[in-house]
Every structure is written in C-alpha cells, then in structure tokens.
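For this view, one protein chain was removed and the others were kept in their places.
The chains carry the letters A, B and C, assigned in the order they are written, with residues numbered from 1 in each.
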C-alpha cells in the first residue's frame, strides 16, 4: 500500500525549491535520484526532447536554473545527461510481453512569490519556497509526488502487471510549452494507453472528474520586429519603424475573420516597442495567443497570424521573426478509459462522487494524449479532486495532501486493470 | 505673319469636339490633316509612344474614342498609323545642318460638361462642345492651335532656320499620363532645346511667366486588391477580404514617414470596395497620389507605396496589382532659355509685363523637359498669360483668343533665335 | 375548399409586377382590392408602421415606386391611406369572443432581373416580370397568395372560428427591414399566437420543417462620414479626411472582441469614399452587418459598432451618422405550435415528411414572433417545402405552385385548431 507519509514528505521537499519551466534542473535531478533508487530505466535530454519543438525556452532562465540547481545540490551526473533540457522519463518494464502505458506528470512551478501569511501551512511547517518569486502554486509538486508514488508501486509490484509503463516527468507545462517537444521525440509512440491528470482545480476532496471536456486548442506566439533607428526630427525617412509595423500588425491580428465552424480567440497580450521618444523605433515585441474550438480551427488562426506578421514586416521594410512559445490541442477522452477511471475512482474510500465538467481552457498533456490516439492508442485526462486554500496561481494556494494517496491509488489501479493479466 | 483669324478658326474647330486622354483620335486625325497639308514629316503610334510607359489608358475609353472619331470624320488612314495610340509628332527639317528644337503641345480635354449659359461665347457663336460630358476647359484647344500656327510658320519659313524642329502633339496631359510614354520612345532624344507652355492659368493677357518655378514631382498610382467572396455569416473564414486589405493599406499609406530632406505628400483620394453587405468583399480599388519636393523624394514615396501595397496583400492573402496612372517630375528651367523667352515676350506688342510665380503643382511636360536636359540639352516651361472667364476645369471656362497670336509669335521667335544663323 | 386555380392566378398576377422593399405600392393596392372584396377590415400607413423603426427605406425608391404603381393601375384611394408606407394588415373578426391569431406574409421582391430563358415557365406562360431589374425570385409572390387564400377562407368560414385573425402583409423583408416598424406600431400586440413561414428554401415538395432552428440575430448598419475637401498637394491640413476615418473605422470594426458566450460576426461589406485622386476625401460610406448567437450578443456587437463609428469621427474631426438599415432577432419556436403544425402538416395529402433544420441565417419575422412571445403569446416560423428550379435570389428561380394549396390548408387548419371551439 501507498504510504501517505512518504508522499507528504516528497511533496514538501519539492515544494521548497520550485523551478520555473525549462529550469527544473534540481527538480529533475532529485526525481532521478529517487527513480534510480527504485531501479527505473531513465531517459533524459535529447532522448525525450525534440529540440525543434521546444517552446518558450529562455536561455537566461536555463543558465540561471543550472547555477541555482547546482547550488541547491543537483547532481552533475544528471545534469550531464539532461544536456540543458529538463524533465525525464522512467521506464518500468515487467519483463513480460504486453502493452505499454504512458503516464505524464508535470514538474514546473509558477512565477508567483509565496505568501508570508502565518496561517499558510508551508510557513507553519517550514516547507515554503526558498526560491524567491517562484512557487508551486499550481500543485505540480503534488503531481511529481503522485508520479513517484506510482513509480514506487511499479518497482515493487512487477508481478502485478505485464508489458511496461513509461512515466513522463514533463517540464514547462505552464504556458503549455513542454509537451510538444516530448511528443515529437517519439518517446511514447509505442504507448497503447495514456493517462494524465490535474489535482484540485475546480474539484473538491472526495470527487473525481473522469471525463474533462472542452479542451481548447491554443498556440502562444511571439512576433519580433527589428527595424532601423533614425533621428525622428532630422531623418525620419532613414528609419525602419518597428513600432509602427507592430502596431499595424496588432490592428490586423485582432481583425482575423471569425471561423464559420467554431469558436476562435485572439489576444495580443503584450506589446513593447521603441527606445526613446525622439528616435524612430527599431525594436518591437508582440506576445499573443490564439485559440480554436479544435486543432484545425486553431491552426487557421495560427496561419493568419503568420501571414500578418510577414505582411506587416513587408509594409514597413523591417526584419521579423516569429516564435511559437507554447501550444496545446483539443482532445476527447476515450470512453473506455473514462469508464475505467470512474469505476476505479468510486472504489477509493476517499472518493464519493463523480463529476462532469467542461474545461474551456488549455493543457498541453493533450498533445501527448492525441499523439497516442493518433497511433491507435487510448487517452484520458482527468481531475483528481482536492480541497484548496486559494485559487491556482495565487500566493496562498495550498491543497489537501491526503489526496496524493488517492492519486497514487487511482494510477496504480489503472495500470493493474490495463496491464494486469 | 501669323493670321489670328486662322488661329481662331482652328481653336473653335477643336473646341467643338473635345476628346479625353488617350481617346483623341479625331483630334489627332484633324491635326494630321493640317500638318500633311503643310508638308510635315509625321510620326504616330509606336514611333512616338513606348507602350510600357503609357499611364492611365483605359481600353474602353480608347474603343469608344475610335468609334466616335470615325463617326465625326476621322480618317482611317491616320487611325491605322496611330495603332490605338493618340498624338503625333511633326518634323520640320530645314535641310541645313544645325540643332534640334522640340516643342510640345497637349491635346486632350477634361471630363466636364460645358455650361449651357447663354453668355458663354462658345454657345453664342455655336462652337460649344458636341461631345457630351467633355469640354476643352483647360485651354488645350488653344495649345493645339498655337502648335499648328507655329507649324505653319515653320513650313513657310525654312530659310529662317537651320537644323530641325519637332512638334509634339501630346495626348493625355490631364492626370499627367501621356508624357512618360513619349519621352521613353526616344523621339526627342536628339533635341538640343525643349519648350512648352500653358495658356492663361494664373496670368492675365499682357503678361508672361517665363520662369515657372516649384514643379512638384508626383506619381499617380492605383492599387487593386482581389480576394475571394464568402458568406459573411456562414463562412467568413473562407473569404479573402479585399476591402480589409485596402483599408489597412490606406492606414499604412498615410503613415509613410515624412522625409528629412524635403516636402512630401500622400493622398488616397478614392477607395471603392465590396459587393454587398453580407458578402466578404472580394474587390477593392484605391486611387492615390504622392508628391515630393523633387524626383528623389517623390521616388521615396513611390517605393513606400509599393511596399505597403504588397505588405497588405500578404497580410490578407489577397492578390493585388499596382498601376502607375500618371507621373510628372520637378524641373528647373534653364537660365539661358528663361532670359531668351523674357526678351522675346517683352518684344511682343501685346505683352507688357514679365511675372514671377511658384507653381507648386505638377505638369508632365517636365518629363520631356528633363529628358532633354539629361541628354545635355536645355528646357523651359512658361506661362502665356490670357484673360479667362472662369477657372480652369470649370464649365464656364473660356480664354482670350487674341493671345493665340502671342503664343505663335513667341514660339516662332524662339525658334528663330535658337536655330537662326 | 381552397381553389388551386385561383391561387395560381393570384401568384402569377403578383409575379408580373415585382416591387422592391418599401416600394410595394401597386402590390399593396392590389392586395387591398382583394381584401376589400372579402370584407376585411384594413389598416395602412401609420396604423401599422412606427416610422421611427423603419429600416433601409430610400426616398428615391419610394417616389419611383409610387409613380410606377400609379402607371400600373394602383388605386389612389389606397395610396392615400398608405401615406408613403407600404404593406397592410387585414382583420377578420369572427364576432365571437376569443383569442387573436396573427399571421404574417412578406410581399417585396428582390433586385434581380428575371431570366430570358425559354424554358423558364413564367416566360412560357407570359407572366414574367415586366418591371426590369426586379423579380419575385424569393417566392414572396407565393407568400402573398397564401395570405390571400387564407383570407378568403376566413371571410367564408366565420362560423369555424372565434376571436379574430390579423393578417400582416409585410413590406421589405429583404434586408430584414420591414418587421421592426410593424412590431413597434403595436398592431399585433394583442395576438395570442403568431405564425409565419417561407416557401421552398431548402425543403422539397412533400416536406415541412415545422421547427426551424438557429435564427441569428443581426443588425445591418450604415455609417456615413462627412469631412471637408482640400487640395491634397497645397493644403492637406485644411481637409477633414472622411476616407481615412472610414478606413480606420473598418480596421477597428473587424477587431471587435469576440464574445465569450457565443458566436458573433462582423462584416463591412461595402466601403465607398472619396471624390478624386488629388482631393482630401470629404465623403465616405460604410455598409456593414453584425450578427450574434442571440439578441444580447448581437446588441453587444451593435454597441461596439456605434462606439467605433463615433471614435473614428472624433479622431479625424469629421461629422458622421449611423443608420440601422435592417434587423432581425433570434427566436425559438414554441413547442406547442411546433407540435400542432407538425400534426396538421402530416394530415395534408401532399405532405409526407417532417424535417429538422438549423437555419443559421436571419429572418425579420422573428421580430414579430418575439414581440408576441414577450407579451405572453406563442410563435412559430416554419418552412413549407416546394420544389424549385434554381436557388432563391437567382434569375431562374421558380417553385412548385401546387404547394400554395398546401400552404393555405396548413394556415386555415392552424386557425381552426387555435380558434375553433
């Protein structure tokens, strides 16, 4: 049986040192320590990351992350294997022929400073973040923990399953940045089943949402224009105005035609441009996101954005680049898995209710799930209810740690049902 | 000596049948009749027109012009030589070695219906326009007449000059459309001197402006976008929105950066787009003009316009075309010619004053004048004063016909001074 | 029983002289002739039209319509009562206490020239449009006919119903322009039931769509800017640029934020602006439409349009006006009426199938239907299947005239069921 004390101890250890997306070097190293101890086969770096599909990875954040991780005790041997890319995949092979299950747990934190409030349990019990400005305020410390708990069971119960289980510890879920690179590496292309979940969210302790619906496809894009500065009084014609290109791009982007077949969204959330009042601006950066009711509609939006980014560059004779900073797709859970998770959930003593919910938001586990579905496999993403003290991404966030046990139990039972004889 | 009665008769004949730019088939035919009689060598069509540089020529206008011209008595033999392109060049060769003088007279009318007012002299004397909606309201009927008067003198006074004189009867001056094609044909590339003029304008009878200053360079451009219609309710994403491309182009065009070295102008004067309220618009047309203090600054504006036309097309994935509909350049009169014309003018009994003036507008004779200057020759454009009854391009316009004689006298004296022994 | 021959005769008479929205003077006059004969009480002009809510009515079209109507035999006595506003309401009062049923038939044609094809039945039988450029190509001639057929039955069968029936012959349905003014007059505010329908559309002879779904709310708006002309070269700063205001308005309009609660649409379908290439444009006109999944979402779009129209006017210091040119709302048919019409339809020998359909378009009968619903009544809009030879609004359109009888039978049966003892 799962040991709740062990789970809580893990969760609190990871809670103390939160790392933002693509900088989870200490986190990955520590996860690897535990998995190595359990005898897992471990994959890192280019084995699990296709660097062409890495989204929103900032080299400065990476460099500082490595430095901090080393200072906090990350092992050089794991860093060497990571080769600059965080996250790892653990394989538990039963040694028997059989199917393959892939499970995915995300490991990054959010850029929020943890509350100093005295009644905040991490403060009372001394496990609050020591990494200023960063906090596990979305519960991914819990996800890591459930992953480790499941791994421990897999290492101890090889007689209870056939085939193998691959546990993906995914970096950079915030901003939906990490999944695309893992999917594109092919590391779970042999999976027959895929499962992932989020703790808490809109569900209380004692409930499970086995069939989360209405995932939105989304793509996060940056557009950068580079022009040429010039004195705005003396020689405006010698400038190449990056700010003006960006402003026109924005007005065009918001005018992308609605789609007749379903919902779309566009938001230019941030625009920064220019160097000084009397200089023709030579630099501009746009941060935007698009969404679509499904992958195709979202892709329509992306295509329009790319056209407009280019068109505005040509109009103003400036250089430009676009970068996909994150992405997620829509996904429909497979009915067989929904029924199985529902059944398993209701068998847990802590769970007393199955709930229905339309997500209307985005999660990049969908990229992994659809990858498996496209290869003929089945996928599910569910919500594991847990009481919380504040909204996700808020400084006061904390969750009911007892549900870590529920989580491990659901995953291990699921593996038992899918891979058991 | 010039016979004023003959000049008036010519002027009234041409006034009766005005033809708009590129449709002056009857006008050209009639001019050719007279020039043939005078024994001039005549050039037409591709001999004097480089069709690549023809601006703002509408095939429907051409076709209707030919039809009308035939109905009004144009000769087929001249039409055959014209080959669809109006205007002609008459060469008077003295038979003696010497220099070459090129003179230019424009022959098109404006799209204005002539007044029906009883006190309008063309109505009183029965020579008002019979071509509905068209009128010689800019005095080009006078220009043709001065050209013919000068031709007559040249045909009768070959002993008074050496070398040769080329008289250009230019089509389509309105909208500055005709000169570029004649210049590019090379027909006046051998000219050592170039002279042209406008009657009336801002100058009264008895005055001449020998040194018109501040010609603005200008280019008239049409931009046409072609997209794809779609039902605006059911499938807006299937459309390619030409109207939206055009609207964005307009907002970008007006934002072309000012030039540090001199005056610029941009005006989108007309925009027509769209087919119906509930259809994604598939067609849009922009009519614009740019100006610059000189040819280089004007070219800067043209370059920006072309970039923007393309950029907006790319942003909205629509096809586009640009067409140069007219053009003129800046020109500085050569001092030697200014002095000569001043001297000649003051010798005319009807002229009592030399006036100075800054034009601040555009005339495509400048393209011919600068072509001659670029080959090492000298050029002048002057104003021949004449009282008028209304502003140019107004339905009530008429001018003091006695100045036709002054015009012929100035041109013939100029030829005498430039090519005389 | 309904006499199909009579119906066909009526339909062909009205087909011969189609009149566009707000110009149906002859049509109304002829309808009134027949209704007077049947003994109906008749209402016209301000009795049935609230002129504040008249949409898209062009005075020139009205004036020409009156002239044509008189020439074609419209009676002056009816024109006097109409007072410039077409359409009429006929009241058939049973003389017994009871409920009120309102029926609505639209009477305008479309701006399409009828085909000259020999195989087109109106050409073969000599009842094609004699009003050049106009045609009953949407089947409203059939609607008028069904209305008259129903009226005839009502006049002859007062013993078969209690209460009263109001038959609305509505002008200007094309462009959804006429219903708002009738609704706002209050003329059907006492109705307990409302029914209307369209012939053919997507349904074949032998079918009825009793519960047409997904009506879109829509508003058609014109925006007109008036600036000040100025010479674009000499004094651009003295102009007030209406074209530029319009172009910026367009770019803003297409950027109206999507609505989180449902589908929206925006289309600027037509933009015409400017007087000449070298004049700062002083006039601009925008024709647009917005749509929304429901009335509230549509109103959100209208509000944004009005804001933007004003904002752009202020930015460019130009005068502006907006005019609502048409409007329709969403409507849900009342279940009781849907069941009743289904039952009645299936009792007709010519009808063999009930069909389901999502309209995803707009119809201004919904304004009348919802007016009745808002007063506590019930409403329905259904499709009466009829084979057709071409799409609606096409020059070759014709429909299966036998379904006129089906139409009358459905309406009379409906009145019988709703108002019968």
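Points worth noting:
Heads up, the rule we're going with is that a contact is a pair of C-beta atoms (placed from the backbone, for glycine too) under 8 Å apart; a residue touches a chain by one contact, two chains touch by 3 or more.
Please read these numbers as outputs of a predicted model, since none were measured by experiment.
Note that of C:117, C:130, C:238 or C:346, the residue touching the chain absent from this view is C:238. Residue A:287 is the one among A:6, A:287 or A:373 that touches the chain not shown. Of the listed positions A:67, A:156 or A:360, the one in contact with the omitted chain in the full complex is A:360. Listed residues C:316, C:359, C:382 or C:397: the one in touch with the omitted chain is C:316. Touching the chain that is not shown, out of B:98, B:206 or B:255: B:255 (per the contact rule at the top). The residue touching the chain not shown here, chosen from A:95, A:233 or A:391, is A:233.
Residues of chain A that touch the chain left out of view are 175, 216, 218, 220, 232-234, 236, 243-244, 246-248, 250-251, 254, 265, 267-281, 284, 287-289, 291, 325, 360-362.
Considering the complete assembly, chain B touches the hidden chain via residues 251-252, 254-255, 257-258, 263-266. Hidden from this view is one chain, which touches chain C at 233-239, 241, 244, 248, 251-252, 255, 257-261, 280, 300, 307-308, 310-317.
One rule holds in what follows: only the chains that are shown with their structure count from here on.
Once CA atoms are averaged chain by chain and compared with the all-protein CA average, the nearest chain turns out to be C. Chain centre most remote from that of chain B: A (centre = mean of CA atoms). Averaged Cα coordinates give chain A a centre that lies 68 Å from the centre of chain B. Residue positions of chain B touching 2 or more other chains: 233-234, 236, 244, 248, 251, 280.
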